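To start, the structure itself, in C-alpha cells.
Only one protein chain is missing; all other protein chains are in place.
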Amino acid sequence: MDGAHDLGGQQGFGPIEVDSVSEPFNEEWEGREWGMAQCALTPELTIDWWRHCRELILPEDYLTRPYLDSWAQTDFATYIEAGWISLEEADHRGSLIEVDEPLDLPPTVSVEDILKDERNHAVRYHKVVESKPLFSEGQNIVTNKEGVAGHTRLPRYVRGIKGAINAYHGTHVFPDLSAQGKTTHQHLYSVVFACADLWPETHNSKDKVFLDLWESYLTEA
Amino acid sequence: MDGAHDLGGQQGFGPIEVDSVSEPFNEEWEGREWGMAQCALTPELTIDWWRHCRELILPEDYLTRPYLDSWAQTDFATYIEAGWISLEEADHRGSLIEVDEPLDLPPTVSVEDILKDERNHAVRYHKVVESKPLFSEGQNIVTNKEGVAGHTRLPRYVRGIKGAINAYHGTHVFPDLSAQGKTTHQHLYSVVFACADLWPETHNSKDKVFLDLWESYLTEA
Amino acid sequence: MTNYDAQEVVRIHQELRERLPRDPASRVEALEKILTEKGLVDPQSIDAWVEAYQDHIGPKRGAHVVAKAWNDTGFKRRLMADAPAAIDELGYLGRATGHLKVVENTTTVHNLVVCTLCSCYPFSILGMAPAWYKVAAYRSRAVRDPRGVLEEFGVEISNDIEVRVWDSTAELRYLVLPQRPDGTEHFDEDALANLVTRNSMIGTDRDLKVTALGEG
Partner (left out) sequence: MTNYDAQEVVRIHQELRERLPRDPASRVEALEKILTEKGLVDPQSIDAWVEAYQDHIGPKRGAHVVAKAWNDTGFKRRLMADAPAAIDELGYLGRATGHLKVVENTTTVHNLVVCTLCSCYPFSILGMAPAWYKVAAYRSRAVRDPRGVLEEFGVEISNDIEVRVWDSTAELRYLVLPQRPDGTEHFDEDALANLVTRNSMIGTDRDLKVTALGEG
C-alpha cells in the first residue's frame, strides 16, 4: 500500500533531533510496551501481518505518535482482529474483562532466563528451496513500476528504477503473502541503486543505496 | 518536492466525513483568515510561491491542522520571508510591532465594492506565445519519471505513466519556475490517463483521470 | 521583498511551530492583529469579505448557471465553449474562475472534481469549498477509488457509466454540469436552480431529486 509509513525520500520533515537521548527507554511506558511485545501470548500471526497492521494506523497518527506507542496501537488492533480482546474491553481499560478459557501462560521469566534463551529468538526466515535464482550477481535489473494494494516491501522510491544485483541471500519468506497469512518463500537479493537514478537533485552523486528485494519485485533490465 | 501535500493515491486516510457541515465558515476564524487573504497588502509574490510555502509546512502539521489554518501559517511564513514582519513580532502577537514606513492601504471596501469588482479578480494565467505546441489532441505521451526538488504540479501518482492528450489549453504560466519568482509560459494540455494504468487494484476499471499538465512534464510515447 | 528562499521558509515554519499558539483561532487572531497594527489590512474590509462569501457568493450562483444551461441551449453552447465568458454574462466571473471549464454528465459519463495537490476550487461560482473537499481522505482517494468515494456520498454508479475524475493541477477549475432530472420540463430557471445541489456541481452527487415545488 502507498501509506504514510513508506517514508524513503519523502521531503519536508525538517532536521533530525540528533541528540534526543536517555535510551534505552525515554519513559517508563516504553519499557513496558517493549517488554509486553516480547513475552505476551499472542494469537498466531506473522511478523508481516503485524507490520501491515502498523502501516494501517491513520497517517496523522502514524506521523505524530511515538514509535513504541504505535506498537501498542498495533498490538491492540491485532488482538482485537483475532477476537482475543474486544473493542469494549479496550474501551473500559480492563474493567470489563471476560476470560472465556484461560490460556496456558508460561512461567515467569527472569533476566537470566532471557539472556540464556536469547539465541533461540534469532528467527531465520530463509529456507532451502529447489528452484534456481533467476538473477546472478552483477546482473542489471529493473524494479516493478507498480505497487501492490496490500503489504509489500518494495518501497515507492525504488519502483520502476534500474539497479543491479549486489548479492544473493537465498530464499526468504515472501512478505506480501505472509502479511495475508500465507507462508511462501522466494529468492531474495541485495540490490544496489545509484542515488543519481533515484532523485532529481543527486544526478552528480556517486553514492549508492542498497535494498534487499524479493525476486518477484524484479525483472531483467 | 515529494511532500505530504502530494496526496493523490495515498492510502490509509479512512472514510470521508461527508456530512461535515455549516459552510461557508465553520468557525469565525475561518472567515477572518479568508477575508485577510483577500484584502491584506502582501509583498510581491506568485501564487506558486505561496503554494510552495504551504507545501513546506511540516508534514505532521500539514496533515493535522485545518485547511484555513494552513493558510494563516503560510501567510505568516511569506510575510516573514519577505521581511515584512519579523519572527519576534509573530511571537509577541502584535504587541511589539514596529512600523518602518506605513504602506498605502487602499480604502475600506464594502460588500457592494467586492461584488462589483469581483470580475477583475478572474486572473488569467495564459498568454499568446509564438512557439507551436509539441503535442496535438489524441497523441500518446508519457509523463516524466522524475520529480523536481522544488515546487511542481506533476503529482507523484502520474509520474512515468502513459496517457494521451485530451485537449490543448494554450500557454500558461509555468509553476515550477513561477514558484522561484520567474514568470515564463509553457504550453498546457489536458491529459487523460486510464485508472487501469495508475493503480494495481484497478486493472479492470474503464474509469479515467484527467490532469492539466505543462509541456515539459511530457514526452512523446 | 520576497526572496523565494525555500530553505528559509522551512526554518520559519519550524520557528513558528514553537512560537505561535496551537489553536487556529488564536493564530488567525494574532495574524490579524499584526497586519492591522502594521497597516497592512483593514478589519472592516475583512468584515465585508466575510459577508460577501457568507451571504452573496456561493453555490446558488453555480446552480443558476446549471439551470440556465438546461433551459437555454444558446447559453449552454457558450458555457461549454467558453465558461468564463458565459458566467460573466451572469455577473459571476471572479476569483479562480478565469479558466473555468464545464464538464457534462450524461447517461454514460459521470464527472468528479478534486485537487490532489492543494484544494483548488472555483470560488466565485461555488463559494467556499466544503470541509470534505479539503481533507486528505477525499484528496487522496478521489483519483484512486472514485466509485468508493461516491459510495460514501450515497451515490451508486452502475458499471456501464464511465467515471471521469478531474484533478485541478493547473489554473483551470472545473464545474460539473449535472443531468437535468426528468419531469422538470415546465420548471422555470428558479425552480430548476433549486434542484441543483452544491455536491452535484463537484460530482459527489448525481441524480438530482425533483420535489413538487422544485425545492431540491
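We call the chains A, B and C, going by the order they appear; numbering starts again at 1 in every chain.
One rule holds for everything that comes next: a contact is a pair of C-beta atoms (placed from the backbone, for glycine too) under 8 Å apart; a residue touches a chain by one contact, two chains touch by 3 or more.
In this text, all values refer to a predicted model and were calculated from it rather than measured experimentally.
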Original post:
Which chains here touch the chain that is missing from view?
Top reply: A, B
**OP:** Would you write out the residues of chain A that touch the absent chain, in ascending order?
**Re:** 5-11, 13-18, 20-21, 23-29, 31-36, 38-45, 49, 51-54, 56-58, 61, 63, 65-69, 72-73, 75-85, 87, 89-91, 93-94, 97, 99, 102-103, 105-106, 108-111, 113-115, 118-119, 121-126, 150, 153-155, 157, 169, 172-173, 175, 179-181, 188, 190, 195, 198-199, 202, 206-214
**OP:** Name every residue on chain B in touch with the hidden partner chain.
**Re:** 12, 14-15, 59-60
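As a working rule, only the chains that are shown with their structure count from here on.
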Subject >> Chain whose averaged C-alpha position falls nearest the assembly-wide average >> reply: B
Subject >> Chain separated most widely from chain B, comparing mean CA positions >> reply: A
**OP:** Would you mind checking which pair of chains has the most C-beta pairs in contact?
**Re:** B-C
Original post:
Taking each chain's centre as its mean C-alpha position, how far apart are chain A and chain C in Å?
Top reply: 41
**OP:** Enumerate the residues of chain C that touch no fewer than two other chains.
**Re:** 10, 13-14, 136
Original post:
What parts of chain B, by residue number, touch at least two of the other chains?
Top reply: 9-11, 13-14, 56-58, 63, 199
